[in-house]
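Pasting in a structure now, in structure tokens, and then I'll have a few things to ask.
Excluded from the complex is one protein chain; the other protein chains are retained at their positions.
Should a chain be cited, it is by its letter among A and B, assigned in written order, with residues numbered from 1 in that chain.
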Amino acid sequence: MVFRTRRLACASVTALAATALVAGCASGDGGSTSGASGNTLTLWTHNAGNSAELDVVKKIIKDFNGSQDTYEVKLQAFPQNDYNSSVVAAASARKLPCLLDVDGPNVANWAWGGYLAPIDVSGGEVPLSDQLASTVARYQDKVYAYGFYDVALTFFARRSVLNEYGIRIPSMAEPWTKDEFDAALAELKKSGTFEYPLEMGTGGSGEWWSYAYSPQMQSFGGDLIDRDGYRTASGTFDGKDSVAWATWFRSLVSNGYMAKKSGADPNKDFLAGKSAIQWDGSWNAAKNADKLGDDLAIIPPVDFGDGPKIGGASWQWAMSSSCSDKDGAQAWLTFARQTKYFVDYAKATGTLPATQAAARQVDGYQPGGKFNELVEYARTFAVVRPVTPAYPYISTEFEKAAQDILAGADPENALGQGAKDIDNNLRTNNHYAG
Amino acid sequence: MTTMIAALGRLRTVRRTRTTHTRRRESLTALGMAAPAVVLLIVFLAVPVVLAFALAFTDARLISPTPARFVGLRNFTLLFQDPVFYKSLRNTAYFAAIVVPLQAGLALALALLVNAKVRGVIFFRTVYFLPVVTSMVVVSLLWTFLYRKDGLVNHVISTLTLGHVQGPDWLGDPRTAMPAIILMSVWQGVGFHMIIWLAGLQTIPAELYEAADLDGATRRHRFRHVTWPGLRATRTFVLVTITIAAFSLFTQIRVMTQGGPLDSTTTVVHQAVHTGYDQQQTAYAAAMSLIFFVLVLTVSLVQRFLTREKD
């Protein structure tokens, strides 16, 4: 027993010593400036655990550090899941890095909140005007961020299956209409081969809902907010076109065309033949083509009346407003604008290269290539999510409304409540002036 | 820490003194011993909590270019008109009302089961404790699989009933989502409280049982007259901790249902985190937390009053 007590005393001494040691081993930036110390600039990315994309970032940093002697960029990778929490916490402690990546739809919010500074990358090899519009983030007429790629949503299907049920394989010039799409789903359902012929990834959560389904609402003629001044959602978010979308969206579940909540890996389910048509991202195009070969049909979004629509904007690079060495940060942002990096990104991640010049160098995405049509979707059909600081809020309201609608809520009420909440939020925040 | 050492030093020099000195010595030592914990709790809990609650009376946002302004009770007025907040209160109460007795009772049963002096009992103790050491995030992910319409839970139900009963889409149906989460939460947490009961059982002197045996007491009698009274202190702890854990239900909801379907599983803490982080309404979330704090405090005071010891 005495032995045990002595052990406890030992433990306490060790513990205290350990705490002291910990204080000594602490690393990181002290002091008041943020993101840069000496000539070292810190860069944050959301790519921890995603080595394909992370390697490209590393390569650009390595090239940049080797290309000049003034600046040294240091990488810090975060997991994507809660990247925003990391950034917000760092911002509240005034510890933002100089360079960081940001999901496109958040740019307006972060710029408004004073996290980001406008950038000037006019000296880069690739001019901004060469990029897909959705890959350059502007807020109040200033450029805040640019991305190397975009992604596009599309329908995947097997040609053989569509032919078997006499379903027309549409083209960009002549996409499916709503009636045609509904008829196709009815036909597939009737066959009994598929429990749920349509797979739209309804098991996802977060931004996916707004990204995947709000463009369909826009194709119906509705939208998330009245984009004229971004001052009200009432009459738009819950307008008759939006309600028409919601009613249709609900009918997919009530008709048994689509699962209320899809499985853990919708793409696997599609490849296994569980679903006939999958609404999914361009990032799975190469994988699907590998598995299905020529049988794979890449199908443009349905025209629900107001033209086919998909969401635009993915991850982009920006500079923090608290950066103590803005020249250095701009130098990196400018340096990175080389076609070869646009190419590297697209090749490594299976995303759509943001410029034509890069697309020509990526197998499959060059004009006439089997995936080039996806780039064309991004060019022709993409609608950026509302460019307002209120977007993160609007997005959560849309997600909730859409989920409630699938679970059986009355479409008009669900959207009406959402519109009311958004307008309340706009009002209490003074319409995000300032 | 330094106070304590000083107090100790003084302690040694003074030998036998009058009662007042002993009293003062006792108070000083006590203060010294309580000081590290109290100081840490003030710095890392009280201060940020007060800061958080102060936010409830402002228009603070998670991200904002302008500093927070005082807005009086505006957040509370909005809160009391918010139908989802009432739903979250109801869900939290529902969860707690089922989980507290279920988990406490089941944990006691398990503790009695593994307190027996039988070979292999340590093995069972460890197995029952398995879910506790598994992170709630991992557990929630696992059960999301198991609860699927074509998942294992339904497979087992169908097998046991020879195919007569087809299980529901547990997490997708507003009627079954909360019960499913209750079941999983008890499964995950019960092992921990089994250990607490076990620690309590072991403080009951063996002589009491021997005496009871000599009196020819039945097992029921032994439980009622020896075990149950012997667990008085443990009982309070188990009850209070399960209640508080039940009221703070969050992780499972965040991972498994995000409050859906149709708000059937949203809880106060989930709602606070959702509004505070996802929707960036820091002040509104703080108001929610403040109300929540007051409610839980009331409940625990009532609970403590009911389980108070009659000195």
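The rule we apply is simple: a contact is a pair of C-beta atoms (placed from the backbone, for glycine too) under 8 Å apart; a residue touches a chain by one contact, two chains touch by 3 or more.
In this text, contacts and distances are computed from a predicted model.
**Student:** Have a look at "Sugar ABC transporter permease", "PQQ-dependent catabolism-associated beta-propeller protein", "Carbon-monoxide dehydrogenase large subunit" or "NADH-quinone oxidoreductase subunit F" and point out the UniProt protein name belonging to the hidden chain.
**Tutor:** "Sugar ABC transporter permease"
**Student:** With respect to the chain omitted from the figure, which of A:236, A:267, A:355 or A:395 is a touching residue?
**Tutor:** Of the candidates A:236, A:267, A:355 or A:395, A:267 is in touch with the missing chain.
**Student:** So one chain is hidden, and I want to know which residue out of B:46, B:97, B:165 or B:302 touches that hidden chain in the complete assembly.
**Tutor:** B:46
**Student:** Just one of A:60, A:73, A:90 or A:200 touches the chain that is missing; which is it?
**Tutor:** That would be A:90, which touches the missing chain.
**Student:** Tell me which stretches of chain B touch the chain missing from the display.
**Tutor:** Those residues of chain B that touch the unshown chain are 4, 8, 11-12, 15-16, 23, 25-27, 29-31, 33-34, 36-41, 43-49, 51-52, 55, 62, 110, 113-114, 116, 118, 120, 122-139, 141-143, 145-146, 148, 150-152, 155, 187, 191-192, 195-196, 198-199, 202-203, 205-207, 233-234, 236-237, 240-241, 244, 247-248, 250, 269, 272-273, 276, 282, 285-286, 289, 292-293, 296-297, 300.
**Student:** Contact with the hidden chain only, please: which chain A residues?
**Tutor:** Output for chain A: 1-2, 4-5, 8-9, 11-12, 14-16, 18-19, 22-31, 44, 48-51, 76-82, 85-86, 88-90, 92-95, 97, 263-265, 267-268, 272, 281, 283-284.
Quick note on the criterion: only the chains that are shown with their structure count from here on.
**Student:** Suppose each chain is reduced to the average of its Cα coordinates; what separation in Å results between chain A and chain B?
**Tutor:** 37
**Student:** With touch defined as at the start, can you tell me which chain A residues reach chain B in the complex?
**Tutor:** Chain A residues touching chain B: 85, 88, 91, 109-110, 112-115, 205, 260-261, 263-264, 389, 392-393, 396, 403-404, 407-409, 424-425, 428-429, 434.
**Student:** In the complex of these two chains, what residues of chain B are touching chain A?
**Tutor:** So the residues of chain B in touch with chain A come to 59, 61-66, 74, 78, 144-145, 148, 169, 171-172, 174, 258, 260-263, 274, 277-281.
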